[in-house]
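Missing here: one protein chain of the complex. Every other protein chain is in place.
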Amino acid sequence: MGYLHRHRGLVPYLLLAPGLAWLAVFFIVPLGFLAYQSLQSGSFDFGYAFDWSFGNYWEAIDRYHEHLLRSLIYAGLATVIALAVSYPLVYWIAFRGGRWKNLFLLVIIAPFFVTYLIRTLAWQSILSDSGFVLDALRTVGIVEAGGRLLATPVAVVAGLTYNFLPFMALPLYVALEQIDARLLEAAQDLYASKVAAFLRVTLPLSLPGVFAGTLLTFIPAAGDFINAQLLGTPREHMIGNVIQSKFLELIDYPAAAALSFVLMAAIVALVAVYARSLGTEKLTG
Amino acid sequence: MSSHITAAVRHHALTAYALVAFGYLLLPIAVVIAFSFNDPVGRFNYTWQGFTLDNWRNWDAVPGLSESMILSLQIAALASVVATVLGTLIALALVRYGFRGRSATNLLVFLPMSTPEIVLGASLLALFLQLRIATGFVTIVIAHVMFIISYAVVTVKARLVGFDRHLEEAAADLGADEWTTFRKVTLPLIAPAILSALLLGFALSVDDFVITYFVSGAETTFPLFVWGSARVGAPPQVNVLGTAIFVLALAAALLNVVLQNRRAKGAQ
Partner (left out) sequence: MNRPFTRKQLLERAALGSAALTLPGFLAACGGGDDETAATTQAAKELADRLRVSNWQLYIDIDEKTKKRPTLEQFTKETGVAVDYFEDVNDNASYFGKIQRPLSQGQSIDRDIVVLTDNSRFPSLLIDKGWAEKLDKDALPNISNLQGSLASPSFDPDREYSLPWQSGMTGIATNTKLTGGKPVLTIDELLESPALKGKVTFLTEMADSMSLVMLANGDDPTKVDDTAFTKAIDRIQKAVDSGQIRQFTGNDYTGPLSKGDLAAAVSWSGDVVQLTLDNKDLQWNLPETGGDIWTDNMLIPKGGDAFTASTFMNFVYQPEIAAQIAAYINYVSPVKGAKEAMEKLDPDLAANPLIFPDDETLSKVVIFDAKALSNEDYIERWQALIGS
């Protein structure tokens, strides 16, 4: 562990203390309360009572596994597409951006200045059945004549991809930017083709960024509800919509809480599998 | 001869792609900007009626809108800085030290991101009520810092993992103590990651709606205002403000680049 060896005992805890304390008070305590709620039963009208109601969890999985699966699939698709779209862009910024790099990063998060709702409504306008985008797609044949993109799974995934793109791009940038261009030069001096240099030098070095970006995109996207609501039909609704509905309309807090934990468990499980398959030592140091 | 052309094409292909990708990113913004110049008769801003500068001239005509934007920016600035600092510290600890509870900490970092905002917001509100903390600016900042920390940790970690420790060791060999090494070697090298975390945190905070709604008390942030006004039609001034902030930020970044260029030229 290098030269910080003699303080090893105390230093990590000092570093962790402020952040973890914040999370402990303002996240873990509410989460504990949520867990408590998830084991209650009853109704809003007549009151809830804590009675170790693990049935809430079973019911959540039983009734909404379809929504859960759909959410994970949509989030997964959005993540993969976001990765494919951002990687070349971020590569360009990191290696060709020069002094303008920070400006380009700003452009990437620019859409967030106009709020989620306005962005998504703008897409609703752009992807309108009679807009020029759809006309172009119909001419090319990607969309059938008389077909539409809005209120389809495609629109929902496209919306998710767009809204979470910066979460993929920025961590990717962080990893790509630190790659010394001279390593690539060296590879080419050793007669590697550009492609081989990329595959053998750049890509592995950028993996921590890929890992980070994937997490920051997939995890929040799985719980999203806005895209499905505005850009999808009832068949595209995600687990986030169900949780909204349980909490707000049915005022069934135990069900909403149990569903939330089921979602979180699914996400954590997937992340663990993903991390293991990539080799955690390389990714977490 | 042809290999020159293919090389040129390949060289510029990436730039062409970058342009297309930026176009994709900015397409909705272009729509928003365009409709900030629209002159609708009714309250909704969907159909193009005609060009006008009135919305820009009367940018402050909607009561509460500009105040909400200023509030959002203040909260975002504060929350992103605090969260990035806390997150960077956690990232340093996680990547460079082995300690008890390392995997638990890793797990803890992922949990806030995976918790649906609506139940998190409601539970947080319950906590504030219990602790008798009045909801408002402070509670919004507290909540934002809470959910941004995770993003900061993950972002900075991505940089620290591939970090070349030899540079730090060289500094130590040359007699620098740990703090100086950290300040003069480590920090500058992870600066892009910290900046990225700041930007990400800022974006998250300025855009957050659900959690903010629960803990905002009597305050109204920009997203809260916009979501509320959408029922009767978001006024064009919403487009104006969003555009203005984006343009101002770009201008500031551009100015920064120009100054850097000047400094570099001056140093030559």
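Residue numbering begins at 1 within each chain, and the chains themselves are lettered A and B in the order written.
Heads up, the rule we're going with is that a contact is a pair of C-beta atoms (placed from the backbone, for glycine too) under 8 Å apart; a residue touches a chain by one contact, two chains touch by 3 or more.
Values in this document were obtained by computation on a predicted structure and should not be read as measured data.
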- Query: Among the chains present, which touch the one that was left out?
  - Reply: A, B
- Determine which one of B:49, B:103 or B:261 touches the chain that has been left out. B:49
- Residue among A:39, A:230 or A:257 touching the omitted chain: A:230
- Task: Determine which one of A:102, A:161, A:241 or A:260 touches the chain that has been left out.
- Result: A:241
- Task: Spell out the interface residues on chain B facing the chain that's missing from view.
- Result: 40-44, 46-47, 49, 58, 60-64, 118, 122, 125-126, 129, 213-214, 216, 218, 220, 224-225, 227-233
- Can you list where chain A touches the absent chain? 43-45, 67, 121, 124-125, 128-131, 148, 150-151, 228, 230, 232-237, 241-242, 244-251
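As a working rule, only the chains that are shown with their structure count from here on.
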- What is the distance, in whole Å, between the centres of chain A and chain B, each centre taken as the mean of its C-alpha atoms? 15
- Item | Touching residues on chain A, where the partner in the complex is chain B | 1-4, 8, 11-13, 15-16, 18-20, 22-23, 26-31, 33-34, 37, 85-86, 88-89, 91-93, 96, 99-119, 121-123, 125-126, 162, 165-167, 170-171, 173-175, 177-178, 194, 205, 208-209, 211-213, 215-216, 219-220, 222-223, 240, 243-244, 247-248, 253, 256-257, 260, 263-264, 267-268, 271, 282-285
- Item | Of all residues in chain B, those that touch chain A in their complex | 10, 14-15, 17-18, 21-22, 24-29, 31-32, 46, 86-87, 89-90, 92-99, 105-108, 110-120, 122-124, 126-127, 142-143, 145-147, 149, 151, 153-163, 165, 168-169, 172, 178, 189, 192-193, 195-196, 199-200, 202-204, 206-207, 209, 222-223, 226-227, 230, 234, 238-239, 242-243, 245-246, 249-250, 253-254, 256-257, 260-261
